[in-house]
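Here the complex is missing one protein chain, while the rest keep their positions.
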Amino acid sequence: MLGVFVCQCGTNIAATVSTDRVVQAAKSMLGVVHAESIQYTCSDPGQRAIIDAIQQKGLTRVVMAGCSPRMHETTFRRAIGRAGMNPFMLEMVNIREQCSWIHSDIDEATEKAIDLVRKGVARVRRQKPLQAGSSPVTRRALVIGGGVAGIQAALDIADAGIPVTLVEKSSTIGGNMARLDKTFPSLDCSSCILTPRMVEVKQHENIKLMVNSEVEKVRGYIGNFEIDIRKKASCVIEENCTGCLICQEKCPSKAPDDFNVCAGESKAISIPFSQAVPLVASLRKEYCRLFIKGKCSVCQKVCPAGAIDYEQEDIVVTEKFGAVVVATGFGLYDWKQSYPTYGMGMYPDVINALKYERLLSASGPTGGRIERPSDGKEPRDIVFISCIGSRDESVGRPQCCSIGCMYMAKQAILTKEHIPDSQSYIFYIDVRAAGKGYDEFTRRAQTDFGAIYIRGRVGKIYPRGGKLVVMGTDTLAGDQVEIEADLVVLATGLTPAEGAGQLARRLNISTDGQGFMAEGHPKLKPVETNTGGVFLAGACQGPKDIPASVAQAGAAAAKVIGLLSQEELETSPMVAEVNQLKCAGCFKCRDVCPYGAVEAQDARDGQVAHVIASLCQGCGLCNVACPPGVISLKGYTDNQLIAEVVEVLR
Amino acid sequence: MSMNDLIATIKKVLEEVDVVLGWTRSPAAGVAVPARFHTPDEADGAIFDSTCTHNLAVHLPRLKNSKVGIVAKGCDARSIVQLIVEGEVSRDRIRVIGVPCPGVIDVKRAWRCFGFGKKIEDAGGRVHMEGRSMPREEILLHKCHQCQDQEPVIMDLAAGDVKSVTPPPPPDKTGIRERFAAMSIAERREFWREQFSRCIRCYACREACPLCFCRDACSMQTREPHWTGGQVNAIESEMAQQVRTSHLAGRCTGCEECERACPVGIPLMLLLEEQNRIVEELFAYRAGMSLEDKTPLLTYDVNRDGGWR
Amino acid sequence: MRFIAEDAIPRLLEHLAGGGRTVWAPRVARDSVNTVLFAPWIAGEPVETGAYTHLSAKATLLPPTERLFGFSYLQTAGEERIELEPEEPEENHVLFGARVCDARALAALDALFFPAGGGFNDPGYAGRRSGLTVITLACTTCDSACFCSSFGKGPAETDGSDLILYPVANGFLAEPVTDAGSELVRLDLFQDSPLDKPELAVTDRIETAGLREKFIDLFSDIDLWRQVSEKCLSCGFCAYACPACHCFNIFDEMSGDREGERCRSWDSCMFYSYTLETSGHNPRPEIAHRYRNRIGHKFSYFPANRGEILCTGCGRCIRGCPAGVDIREVIRAVQER
Partner (left out) sequence: MPKTEVKIIGFLCNWCSYAGADMAGTARMKQPASLRVVRLPCTGRVNPLLVLKAFREGADGVLVSGCHPGDCHYNEGNYYARRRMEVLERMLPALGIDPARFHYTWVSASEGAKWADVVNEFTRRVKQVI
């Protein structure tokens, strides 16, 4: 007793697929006792119509032709479940995303839709009722990345009473926000609002903070991840270090100051900034004289706490988690190769905006005095150029960085506050300031702080007499513009953080064209990923500003809290099973199973295979590896797939 | 190797096993037939000659509960290794007696030339039957031409000097293989339709294959999975053979038993030889060469895979 | 006697094929020099009169797969029904170049599918059988697998044939057995000949006397059956090559979800699945059990039930067995017990 429901999806489907013809064709398909077309099947009246038909006609199998099963399979399983059917006696046929939306010829699209429905009917006719299983949930969350998003997510989850491990790659949490001087549009001091949150993380009883650490291997699945975390050797015993900085003072090995975007200089052993959490030194072996030349040990000698241990080795910690939040943030686009006319990094006074932020910051290397890198002089004329590696197809980066317009305005304002007689020029393409209070802010930069906005791109920058000549176009005036600048600040685009792609692969989540992690659905699953139990927060998912990152982190935390408040999770019943009467005991299934879900069981004539359902994830590798096909994936049996192939070609 | 060497070796092995699988001469057929030797007296009938075509390894999975000795040609030894690799045969239950094999002959073709049943003898580079003879290289099984595996890869005892064998010559270039290679894809489609139209689905190919050990559950004839219908016709029979071929990918040792067993002479090895060649080309792998090997389609190599195209 | 020259055989075949009849004759399978099979004759193609066929001629009467009827499911207005499509009866056939061993097996097949004394007539078989003309080649030579002398008149048997051709120099002497045969020899392709029938082959023999009872006595001697079947690989070749084996399986095959056909295909008692029960139990789990059945059916049960031994001594199962099993050795081992 099979029912076929064809969704019109308003005109989304009905404009290209003749749903009436699909219904007519469905009525002649084997086993079909009911077929109808519904305007919006997923709507409340739509679902009610389905349930009514099931109950009135006694349907036992349902084919839903409509949108992608990735969209609404769960919706309709629940609906038919409410009608008293086994929720798995449903087949969704995708006639929207993979049919009506990609075709324009009604006959072709309708013919294809009919083929697909016939395929769905064949498949669901061979479907057996399935019962979802359950698996216990590990009540612990992993947050990867200790920027503002990671901090927010960790605190929200921890506040709900759920233990959290926060893993940070560098030696301190804080991320990019810790580098900022002020934040737009309120001009809050960035450190003043962030550092208390960082300290809270350190002190929270439910948060275990692991710095210098990275996720190395991920096993398991939603509710039951088993994750290896590598804590890299820092040569400092974290518990002993008091953060007194004597080691850093005495260290003879110079090293780049990554935190300050190389605006200053650091040491091989250092604490990146004074509000670092944890306030613990780390040693970078690649710059340390002891590790390069074999002789030094100054830091060990001067450390009053005995915290230095050169023999320290990486440790790999394996922990179980029920959910994961990825908050790896962003990196900056390396503009030097793509914009050769800007000097390719050869002019020290052409810098990116993050470095400028450090020059503006009172906690920065210059103590908040703006000094240009080449000669330490205070600049007077400063040119900001927007959209470097953003909105620029010519370098393969079409997307908007979403924060450049705002921080250029902010930096122009701050520049005027620092150097009242300075003049900022801003080359822009469009001023995008859609947030709350944003547009007002960019206007104030012009009206109250005298920033000169020039609509156009900069063609060339070259040095002349200790200054930089910026040659650009003013597209509004239709003129060439030439500005003699003391300092040029580039608003570079955002990229995924280094190593984000590798992490995404380890977590089995997708990335988009620019390498940002892909959300489950652009509208409806903005913090989920395609892997159950893995959520996204902040700029790892795409460029965004602080409020958006914090909001997404809170949302991700809410998802995690919701997930981990359950004691057991429903598991997919679409797992493998063995027909032990036929199993020859060759265990090719066991050889290929990625989850160790196949075990040997004693039978009358030797051993046969058995599937541990709670471990099986339903990939079906075993089914193909088994020559007689006696291990089969429920819901995707050989005969179901064969029937689909045969029927769709009929 | 003299027959006495072989018989003595079998008798020695019989001291530690329940049965030795070997060959004896069938008076009616005039050629070697498989035999099981349980006692030293029975072992006196053992022979090895170029009519010992059968791959006795096929019996090993059926004798799981006995200690078994087996007389093995080089090619048979590869099947034994593959069976051990796949866990179908346990190494400590078997004793392998290697024999020096100069290549075995296509007995069916000999019968077609000479008639069934008279004693076939192989001497002086020629195969003789009742006063008629032909050069042995003209009637060798295809696998024996340029055989690379004359020395058994697995062996507990040798009956004779298994290293002393001179390799047989390359095959004559006029055979079915060369014609098949020259065919267009459309001609091959026709070729297989024609060939499989005479298949009777007796499954001798499967039963003679040492590595088709699923036997009773074999999906060449199941309805679940229903890869192929039960009708005996070219389409279903070809699909059934594709099922078998596909299941032997990376496992077939090229022993040619399926083709030898086929009562209607379908050149099944055209498919398996090609598949074996592909597997070797892609994975530098020949089945049954080492007990440490992993069957290539049951594993992967992240670093090397994918550089194929 | 009448005589037909060797070079007149193609014309005889053309005559036989007249009226749209299918003439089954021994032919060398394409791309396989080793394989001679009965197959529908195609004008212009050579016929193999000197070699043994690897399979018997039974496919003429019992095709490897016979479509019994077609069916289709029809769905209209929520109502499901099945429509049957009966098979058209087959045209008349001619079997040319059968051997005595093929021809005499017809008696056993007839006893089951088309009994002379009445009873159930299998429509497909009966249709083909009643229109069949059998032209047999007598054997003046044999090989060491032949043992038809064990049964009845051996190579001189005429049962089952309509016309028997005896090979002589440059042609064949033709001896009609039935009216259909007599009619054929009146064709002017045949001439009168003064020659005598040539001497026929003398084959190997097995002793079948007392076998029926002996088998029953030895039924439980599983060690004997294990020993005689130890070489056997349990394929279906022997049954499929045999002129007298006739077991079949009936099943439906669908092509898609709507249309299907009910088929009857050859089956072999050597297959594990032959006696496999739905529960998973198999009363004949070992090859020994199945081989015992093979012997028992041929030499004990069928003779007891239908009066015919299901073996004609054609030797095909011996020549073609991939494992070298020789049914004569088994019979001798049984008789020696």
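Which chain is which? They are A, B and C, in the order written, and residues in each are numbered from 1.
Everything below uses one rule, namely that a residue touches a chain if its C-beta (ideal position, glycine included) is under 8 Å from a C-beta of that chain, and two chains touch if they have at least 3 such contacts.
Fair warning: this is a prediction, and the values are worked out from it, not measured in the lab.
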{"item": "Chain not shown, its touching partners among those shown", "value": "A, B"}
{"item": "Contact partner of the left-out chain, one of B:A8, B:C113 or B:A249", "value": "B:A249"}
{"item": "Touching the absent chain when the full complex is considered, from A:Q98, A:N240, A:Q300 or A:N579", "value": "A:Q98"}
{"item": "From B:A77, B:I105, B:C255 or B:L297, residue that would touch the chain that is not displayed", "value": "B:L297"}
{"item": "Where the missing chain touches chain B, by residue", "value": "185-192, 227, 235, 239, 242-243, 245-246, 249-250, 270-271, 274-275, 278-279, 281-283, 296-298, 300, 302, 305-306, 308-309"}
{"item": "Interface residues of chain A (partner: the chain not displayed)", "value": "68-71, 94, 96-99, 101-105, 107-109, 111-112, 115-116, 119, 504-505, 508, 510-513, 518, 530-531, 574, 592, 594, 617-621, 623-625, 633, 636, 638, 641-642, 644-646, 648-649"}
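Quick note on the criterion: only the chains that are shown with their structure count from here on.
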{"item": "Central subunit by CA centre of mass proxy", "value": "B"}
{"item": "B-C compared against A-B, more contacting pairs", "value": "B-C"}
{"item": "Whole-Å gap between the CA centroids of chain A and chain C", "value": "72"}
{"item": "Distance between chain centroids, defined by C-alpha means - chain B, chain C (Å)", "value": "30"}
{"item": "Separation of mean Cα positions, chain B and chain A [Å, integer]", "value": "55"}
{"item": "In chain B, residues with contacts to at least two other chains", "value": "215-216"}
{"item": "Residue list for chain A, restricted to those that touch at least two other chains", "value": "none"}
{"item": "Complex contacts: residues of chain A adjacent to chain C", "value": "27-34, 121-122, 125, 581, 643, 646-647, 650"}
{"item": "Chain C - residues contacting chain B, complex", "value": "29-35, 37, 39, 51-52, 54-55, 63-65, 143-145, 204, 230-231, 233-237, 239-241, 249, 251, 253, 263, 265-266, 268, 271-273, 276, 315, 318-320, 322-324, 326, 328-329"}
{"item": "List of chain B residues in touch with chain C within their complex", "value": "26, 28-36, 54, 58, 106, 108-109, 111-112, 115-118, 176, 179, 191, 194-195, 198, 200-204, 206-208, 215-216, 221, 229-233, 257, 260-261, 263-267"}
